[in-house]
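Got a structure for you, questions after.
Every protein chain but one is kept in place in this view of the complex.
Letters are used for the chains, namely A and B, taken in the order the chains are written, and counting of residues starts over at 1 for each.
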Amino acid sequence: MTTLKVNGREHQVDAEADTPLLHVLRDDLKLNAAKYGCGLGQCGSCTVIVDGKAVLSCVVPMVLLEGKQVTTLEGLGTIAEPAPIQRAFMEEQAAQCGYCIPGMMMRAQALLQKNSKPTDEQIRAELEPHLCRCGTHMRILRAVHRAARLMDTADALPAANGSAR
Amino acid sequence: MNAPLILDRRRMLAGGGALIVSFSLGSALAQQQDAPAASAPSPPGSLKTSPYLDAWIRIDANGVEVFTGKAELGQGFKTAFQQIAADELDIAFESLKVTTADTRLTANEGYTAGSNSMKDSGTAIQNAAAQVRALLIAEAARRLDQPEANLRTENGAVIAPDGKRLPYGELVAGEMLHVQAQPTSKLKDPATFKVIGRPVPRVDIPAKVTGGEAYVQDMRLPGMLHARVVRPPSYGAQLTECDTAAVEKLPGVVKVVRDGNFLAVVAEKEFQSIKAMNALAAAAKWKETASLPKQDDLLNVLTSLPSQDTTIFERSNPAVTGQKTIEATYTRPYQAHGSIGPSCAVAQLIDGAMTVWTHTQGVFPDRQGIAEMLRMPPARVRLIHVEGSGCYGHNGADDAAADAAVIARALPGRPVRVHWTREQEHAWEPFGPAMVTKLKASLDGNGRIADWNFDVWSNTHSMRPGGAGSMLAAQHMAQPFAVPAPRPLPLPEGGGDRNAIPFYNFPNARVVHHFISAMPLRISAMRALGAYHNVFSIESFIDELAILAGADPVEFRLKHLDDQRGRDVIEKAAHAFGWKSDQKPPPDRGYGFAFARYKNLAAYCAVASEVEVNRETGRPRLIRAAAAVDSGQVVNPDGLINQIEGAIVQSMSWTLYESVTFDDTRITSIDWQTYPILRFNSVPESIEVHIIDRRGQPFLGSGETGQGPAAASIANAIANATGKRLRNLPLTRKRIKEAIDA
Partner (left out) sequence: MRASTRIIAGIVAAVLIAAAVAAFAIAWRPAIAAIDPPDPQSFDTALVKRGRDLAAIGNCSDCHTPRGAKNFAGGLPVPTPFGTIFSTNITPDPETGIGRWSEAAFRRAMRSGVNREGQHLYPTFPYDHFTNVSDEDDRALYAFLMTRQPVRAAARENQLSFPFDQRLAIAGWKLLFLRPDAYRPDPKQSAEWNRGAYLVEGLAHCGACHTPRNALGAERVSARFAGGDVDDWHAYAINDQSRSPVPWTADALFTYLREGWHPDHGTARGPMAKVVSNLSSVPASDVRAIAVYTASVSGTPTSGRTGPSDDALARAKMASQTNPVGASIYTAACASCHEGGRPLPYGGVDLGLSTSISSPDPRNLANVVLSGIDAVEGERSPIMPGFAASMNDDQASALLNYLRARFSDQPAWADLKKTIADARRTQAVFLQTSPAPRNAPADPQQREKP
């Protein structure tokens, strides 16, 4: 049994040390947002936040997570009470099939936590590890800009370090 | 998710299973019997094949439910259907529930493909809703003993002149809606639409951006097992040896399933199944055969294969003769759908009945194939569509469904989830077919096109299931099912010849379709089918002719186009882009334009683009694009814009980067390293989409209309920037550099 802190809660997880975080999140904790896209660190669909940084959960084994805080999209907000980044993606209708979107949102969230006013160029550079096949890129960029504006409105700050819910 | 064989609400209401069975059979029979009802006028859209109103709209005390046989693939039409039904039924948008493709619950609408969903299902729902509303008014009139003309509908109820409300739920009794649709409906005046034509937010997005259960990949049924398939290393490889003993002892492993060349492993947890799959793959020995053609020589490979040649279009006006003639050959490689989420399905066998949850585009045809493969009666197999990662055509979804069914059969009672790996998706999905087009045309003395010759070589563009043989699991079994013989898809929609017939007015024209039945690579339908390459070729060649004529590309197109809606779209895109006949792009930049009407019968789309080419490296970059689209009556303008934006961006990725690679035996493009697609550093600065809304006009599908025009527009802009014409897709940095350096 390993202890894993996800979205502010501690979980006892029965997974071997080499199990990638992605499978623990999906299989043991029944969380949906982090997606399996390639398992090779090439597409970004599995991105979550660990200690404030965006990481590819498909290539991060449990052994690296001791004492660290994991935040997934579920930890940011809900349909009823969406976090700014979630509101922004809803308001911009920034999805087609939407499969890649949670990963994009987590990387954007990590960016906005350390840089509340990123330039368009910075957002593009940050999202470089992420693939979208539907071609929703223009909306994704708009949504990240919108999220930056929403976060800027003082109290809108979300559970930055995974303490939501 | 609905668990299998749990009675659903409708069944309970009907007091047993009888009604459901009769409905399912009824609609299946209806399809066979009623379809070609000869000369009698038939109702529009998919009502033609599924005419019972309650196949589309069902009402009871709990509310109103809309059914569609189409599958939501991320296009957002679930929302659009809800908008249509809300307006035609006069009911609040939020109060409606939409159920998508399910062989037990919905009409059989074949495949969700060809940009036909709005035309087929949207039209059916619109007319069914209008007719249901008429029935409700008639019923209210009967009950109130009032003339129908005195009654109106509002917010889910019929309202009497004295203000008395009769909610729809109270009006419907028994089989009131189980009646056949009339050929015509009394549709709402478009001026009174409340939600149609508005950018209603999509109903599926909130769950997708908050970690809700949104995809088949997210399904977790009680007791569910995880399976992984070990695919052969190449087409036709034979499993010669596989010692499974060690794999069976691995932690969590429940079973190794082997049937001929079909090999899979099932485990309690997903990562256990992955580890077991790796071990099983290492234990499996295969005999491979070199059977693939030369990737670098597709032009000759395709044109030298035996073909079935059909002249699909011919027009002649001997009075007009050409003066200056040019010809050109264009090629397209095999390209991959490349879904971001590899294919996935869940299946469960209970009491001899199989249920499969799948992101197939056609639950009914896929059920046919799976039933045949399992040698079960189709009535014992239920397929339920659950959304998956975007598919853009026939990808691995149906194969994953078949995999899940075969594995679940070996483990009765337990739900089994199969998820493909990235490498399997890339290597085994049916690709978009390679194509060759040869064009030859002449200008007359006035700089108009006098004659036009177009030849296209291509495989079929659909190997979708129907029979078992189109699915990998069935092909790999010890007693395999043969791959069905490929057939050309009939015009006017066409397959390899989709959009091969010019939409322009040429006095002399001849179009020949060279249908190739041999298929060295596994192929099937990919967004826009042959239209992508045909429009790329036609619209590139139109530019070549415009240059020859010394004409502005936009004016040159308008000169050859009579169709007013087409002209409007061209003018709108040109205007939005700021196109001017005497324009001169900045250094290293070029402007390009292209237009098509998808299938020559669906949505119109024109795209203007500005591309920058780095002279030293050859690197192309789409800077901006402006598009105009006419898809008839617009239901959800933001959804339409999203589709066109996406089409332009995706087509840009196909056009600039993408080709499936292979050696003499194996597919070698097996992940995002080896099959690179667009990343954020190449995303344009802006894409504008302008809609021409045709209120009251029929819905025209638009999901695929942007692929061809975007490709040609970019190719034309590259030619404009460099002075070099590239005719072989993809228009890679390397090819552009070679052209510049030549």
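Assume a residue touches a chain if its C-beta (ideal position, glycine included) is under 8 Å from a C-beta of that chain, and two chains touch if they have at least 3 such contacts.
Please read all numbers here as calculations on a predicted model, not as lab measurements.
Trainee: For the chain left out of this view, which of B:Gln368, B:Ser682, B:Thr705 or B:Thr722 touches it?
Mentor: For the chain that is not drawn, the touching residue is B:Ser682.
Trainee: Among B:Glu241, B:Asp351 or B:Glu616, single out the residue that touches the unshown chain.
Mentor: Within the whole complex, the residue contacting the unshown chain is B:Glu616.
Trainee: For review purposes, identify every residue of subunit A that touches the missing chain, sorted by number.
Mentor: So the residues of subunit A touching the missing chain come out as 17-20, 39-42, 50, 53-56, 59-64, 125, 128-129.
Trainee: Just checking the interface: what residues of subunit B touch the absent partner chain?
Mentor: Within subunit B, the residues touching the omitted chain are 233, 282, 286, 288, 587-588, 614-617, 619, 656-657, 661, 663, 666, 668-669, 671-676, 678-679, 681-682, 732-734, 737, 741.
As a working rule, only the chains that are shown with their structure count from here on.
Trainee: Approximately how many whole Å separate the CA-defined centres of subunit A and subunit B?
Mentor: Comparing mean C-alpha positions, subunit B is 29 Å from subunit A.
Trainee: Within the complex, which stretch of subunit B touches subunit A?
Mentor: Going through subunit B, the ones touching subunit A are 73-76, 199, 201-202, 204-215, 217-218, 220, 226, 269-271, 274, 338-342, 387-390, 392, 419, 421-422, 638-639, 642-643, 645-650, 652-653, 671-673, 677-681, 683-684, 686-687.
Trainee: Under the stated contact criterion, what part of subunit A meets subunit B in this complex?
Mentor: Of all residues in subunit A, those touching subunit B are 15, 19-20, 23, 26-28, 30-33, 35-40, 42-43, 45, 72-74, 77-79, 82, 86, 89-90, 93, 95-102, 105, 124-125, 127-128, 130-139, 141.
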